[in-house]
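Note that this complex is displayed minus one protein chain, with the remaining chains in position.
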Amino acid sequence: MNNDRWIGLGFLILCALMWIVIIPGQTEGADEAFVPRLAVIGLAVPSLIMLVRRPPSVTPLNFDPGTFVRSTLPVLGLFIAYIVGVSFVGFYVSTACFLVLSLLLFGERRAKH
Amino acid sequence: MNKLLSSLLVGTLLLFGTAPDAQAAFPEKPVTIVVSFAPGGTGDLTVRMLANPLEKILGQPVVIVNKGGGAGMPGFEYVLKSKPDGYTISAPGVGACISSAMFLRNKTYNFDDMTLVGGYILLDRILLARPDKPYKTWQEFIDYVKAHPGKVSVGSGASQEATEVLRSFALKNGLDINFVMYKSGGEASADLIGGHIDACELGVGTAAYQAARKGELNVLLNLGLSDVPDIPNVPKLHTDLGHPFYASLSYGFVLPKGTPEDIRATWENALKQALADPQIQQNMLKAGLTPKFISPAEYRSMLDEATQNLVKLVEYIKTAKK
Partner (left out) sequence: MFDQLMEALNMVLQWQNFFWALFGVTFGIIMGAIPGLSDNMAIVLLLPFTYYLGPIPGIAMLMGLSKGANFGGSIPAILFNIPGTPQAMITTFDGYPLAKSGKSGKALKTALFASVTADTASDLVLIFLAAPVASVALRIGPPEYSMILLFSLVIISLAASGSPCRGLIATCLGLLLSTVGCDPEMGTPRFNFGFIELAEGIGIMPMAIGLLAFSEVLLQAESWYRDRRSGKKLEEVRLSTRGTDADRLTPAEMKQCLPTIARSTLIGSFVGIVPGIGTTVGAYLSYIWSKKKSKHPEMFGKGALEGIAASEAGNNAVNGPNLVPLVTLGIPGNLAAALILGGFMIKGLIPGPQFMESNAPLLYALFIVLLISNLYTFVVGGAFIRCARKLVSIPKPVLFSVVPMFCLIGSYVNNSSLFDIWLMLVFGVLGYALTKLRISLPTMIVAFFLGSLLEHKMRQSLLISRGDWTVFLDRHIACAFLLLTVAIILLYIVRHGFGQKKQA
């Protein structure tokens, strides 16, 4: 399936989730839910179109799971550790550790010349 | 490069030692006032005004930290969870949170879970209208609403509580009013002055109130308990007109539960002295606020009453709407 179709499907599922579960769960009353529901409809219509139509051009999705796991996830993981560090150990120590580790992380990735 | 970094790291770790605790006169180091609102608001402003004299009286720097958001509750509750050593204190305190807790969480605060230092301002909500309207007094306004059901709009400067008080009055007396909520007093003032709403409830100290002082707006009603500075002859909803509910806010200083009494007393005296400062009195009065020291006992009873008032108000509206 083409990327567009996946995207459309994904958003449609999100819309369904919102309409059926989240909106009734987190709002009280028709007035309050009006704009959210309107926005969900606004999301659903283009998603449907994207799901159904013939894709205009095949642009590859710029996403490589391998690279993601090897580079982006560690960065995220380190940052999460940083935030946790700040809440338990304090700002200065965590920042110092984070900066050092982050530099190492990127340095390590450097191919040996 | 790595050596530099590792020595930096070690140095930072060493810095992270705990200072030895010493038992001496409070305060020994800078104190932090946690303001539970974003900078620029009335609450924040009053605390900053008081910071100067407080610094001189306490003899230590006073650091103000804004912990806004969450309708004032996270900032306030942060202080409640802090160490009860007097170095972290909440202002403007719990008064503003009573309303938020009620409407957002359906809960009330238990005032035994905190240490009250004292109050310093009582803020009333007042109802204002343009002078070119056909009603110049509260009674005329009521008559006008009765004659034009569903056509009169009353705005609110972001006080859910005041709106509900007015709503309760409307329900009780069969008035058909359109209540319109605004996100801030400034926004509401602009629409009032621009004539987009017929009347608006706002706090004392807002731009519209200043305009009223100069006679550019009429004050129809005082929803609170004290007198409106500089504007005489304003009927009070609760005290004069006998309506069971009122909208009045108290600003005060609150410490976490378990703060030693002598520390609490130091803060109380400091507050009392700061409020007596003539410069403070003058500046606050100019801003339209009435600074007055409220003893902890009185503050407590005010807060208890305010909570009761709110609980009954919400109950009343629920039943009256059916």
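Each chain gets a letter, A and B, in the order it is written, and its residues are counted from 1.
Simple rule for what comes next: contacts are C-beta pairs under 8 Å (C-beta built on N, C-alpha and C of every residue); 3 or more make two chains touch, one makes a residue touch a chain.
Bear in mind the structure is a predicted one, so any value in this text is a computation, not a measurement.
Visitor: Which residue, B:216, B:240 or B:305, contacts the hidden chain when the whole complex is considered?
Guide: Going through B:216, B:240 or B:305 one by one, B:216 is the residue touching the chain not shown.
Visitor: Consider the whole complex, including the chain that is not shown, and state which of B:204, B:237, B:287 or B:313 touches that chain.
Guide: In the full complex, the listed residue that touches the missing chain is B:287.
Visitor: Residues of chain A in contact with the chain that isn't shown?
Guide: Missing-chain contacts on chain A: residues 7, 11, 18, 22, 26-29, 31-32, 35-36, 38-40, 42-43, 45-47, 49-50, 53, 56, 59, 61-64, 67-68, 70-72, 75-76, 79-80, 82-83, 86-87, 95, 98-99, 102-103, 106-107, 109-111.
Visitor: Determine and list the chain B residues touching the chain excluded from the picture.
Guide: Output for chain B: 34, 38-41, 44-45, 48-49, 64-71, 73-75, 100, 103-105, 150-151, 153, 160, 178-183, 186-187, 189-191, 193-197, 207, 210-211, 214, 216, 282-283, 286-288.
As a working rule, only the chains that are shown with their structure count from here on.
Visitor: Cα centroid separation between chain A and chain B, in whole Å?
Guide: For chain A versus chain B, the centre distance works out to 39 Å.
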